[in-house]
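Yeah, one chain of the complex is gone here, protein chain that is, but the others are all in their spots.
Our next item is chain A:
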Amino acid sequence: MKISFCTDLDKSVVVANCEKRGWLQVGPEDDWNVYWAGTQTCRSLFSVDSGYRMNDNQIINHFPNHYEISRKDLLVKNIKRYRRDLEKEGNIMAERGDSKYLHLDFIPVTFVLPADYNMFVEEYRKAPQSTWIMKPCGRSQGSGIFLINKLSKLKRWSRESKTPFQQQLTKESYVISKYIDNPLLIGGKKFDLRLYVLVTSFRPLKAYQFKLGFCRFCTVKYDSSVAELDNMYVHLTNVSVQKHGGEYNSLHGGKMSVQNLRLYLESTRGKQVTEKLFDQISWLIIHSLKAIAPVISTDRHCFECYGYDIIIDNKLKPWLIEVNASPSLTSTTANDRILKHKLLDNIFNIVVPPTGTPDVRWNKIPLPEALGDFELLIDEDLVSLNENGESGFSRNNSKWK
């Protein structure tokens, strides 16, 4: 059977990968097996009005309500709910000490504005000298973000935005998060991690982490002084922000590989703390996914590749900043292109069963050699197999339960 694919993104990396597999490019109206779609297209395809019904040999690269994780306000809401639920159950993972969650404290304290304004002010008053970051819930690439170190600045902002924005304000809500003001610096510069996570199913949860992420560095030295508060080249690590700076270098694009970060950390700080950091990163990824698993409308045709933004602070604690459902597939450098090619190649290896034909009836347990640079984070099918003692599969899944 000839496999056909369809994409509405003009990304060479997608088309090249599909063609390499001998797949035939077709239009959205034709019979396709694999659709690599933008989130909008995907949502309209799944909407009731479209009336489109997929057959068993079709797969698509988004879940219908991915925004449960990719919208900044919903992510926070889901994680807060997840923690509360666990707490109610009396689950030890939701243990608290000093009012903070001991194991699930992996997102900066965050409120949705204007809805949670009063709660924010209460929290703000506890430490009035701290810095907060305002982010529009539905935007990306650093747009509309600013830092705040005084309540008055927030008040002024809301006054100013009221007149023209009055109606919009209900539509465009913001999150305000505690600013991580002690990021780990290398060469004096702030960076965040971009990691890729592939989910092939939410119930049961099946997720894979890509080993080849990268660090995105600011082009300007980190400086937490008030004078630099508005300098986005100091504070925002988005490539889309940094590339407008005078210091941007298009040969490396401010990107260093995660393997090299690991080498550096292990060499200068030791193996144990480095391993702990990376274990904590996997931990937070798994729990962020578990937090949205109950609300995602699960559909066997879907898989999704998320771009995780993570900041490491100077105590080597990782913080989840946001999750993107359509991480950029644009290549800024030669290495970037290689990485993204591998990413797409490995994704297809995992989501397409060994027969080579997409098939939603497949148990979605890929062969070990199909993983490529992905590592299994969790597969609840395998976990339950293990519990029944039926399988000799011996990854340390138990660590993550």
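Observations, loosely collected:
FYI, a residue touches a chain if its C-beta (ideal position, glycine included) is under 8 Å from a C-beta of that chain, and two chains touch if they have at least 3 such contacts; residues count from 1.
Everything that follows uses one rule, which is that contacts and distances are computed from a predicted model.
Of "DNA-directed RNA polymerase III subunit RPC3", "Rab-GAP TBC domain-containing protein", "Ubiquitin-activating enzyme E1-like" or "Similar to Actin-related protein 4 acc. no. Q5AW89", only "Rab-GAP TBC domain-containing protein" is the UniProt protein name of the chain excluded from the display.
Note that of A:Gln25, A:Thr131 or A:Thr333, the residue touching the chain absent from this view is A:Thr333.
Here the missing chain is touched by one residue of A:Leu102, A:Leu263 or A:Leu367, and it is A:Leu263.
For the chain missing from the display, the contacting residue among A:Arg81, A:His252, A:Lys276 or A:His341 is A:His252, taking the whole complex into account.
Residues 186-189, 217, 221, 249, 251-257, 259-260, 263-264, 266-271, 274, 333, 335 of chain A touch the missing chain (whole complex, contact as defined above).
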